Structures are given as C-alpha cells and as structure tokens.
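Only one protein chain is missing; all other protein chains are in place.
Showing subunit A:
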C-alpha cells in the first residue's frame, strides 16, 4: 500500500505539473482540494483521466469522487480495491 501511495503522489505531481511539490511534501492525510494541495476543478478532471488511463478506473459520480479525492490515504484505498490494471 505504501508503494501505491508513493506512486499516486508521483503520478499526481507529474500529471498536474506540481513542480513545487515532492513526494515528501504531500502528507497521506492532506486534502487534495481546497486548503491542502489546493487543486482545482480542472485538476480533478486530469485526475479522473489519469485514474482511467493508469488504473482502468472510471469515475462517473461527482459525490463519490469527492470522497475518493479526500486524501492520498482514501485514494490509495479506492485504487487498490477497484483497479483493473
């Protein structure tokens, strides 16, 4: 699970071009949106595309996604149980 969390952080940093962040800067409990990493709605769209491309996860429910994108911990948990690749 730790490896997946690290991988997710790396993917997020690369996908969203968060040059000012390193894997160490992102705490597993940090909020991805709002006060935490401060991601915006278009970042969310990029994350949705990334989850589909890298893990075969198709998110279609906005409410569900809000929960999933809460933090790296929650996201990793979801990816681990729902990934198809």
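Throughout what follows, a residue touches a chain if its C-beta (ideal position, glycine included) is under 8 Å from a C-beta of that chain, and two chains touch if they have at least 3 such contacts; residues count from 1.
One rule holds for everything that comes next: contacts and distances are computed from a predicted model.
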{"item": "Protein name, per the UniProt record, of whichever chain is missing from view (\"1,2-phenylacetyl-CoA epoxidase subunit B\", \"Multicomponent Na+:H+ antiporter subunit D\", \"Lipid A biosynthesis acyltransferase\" or \"Simple sugar transport system permease protein\")", "value": "\"Lipid A biosynthesis acyltransferase\""}
{"item": "Residue among A:13, A:26 or A:44 that touches the chain left out of view", "value": "A:44"}
{"item": "Subunit A residues that touch the omitted chain in the full complex", "value": "17, 40-42, 44-46, 48-49, 59-63, 65-66"}
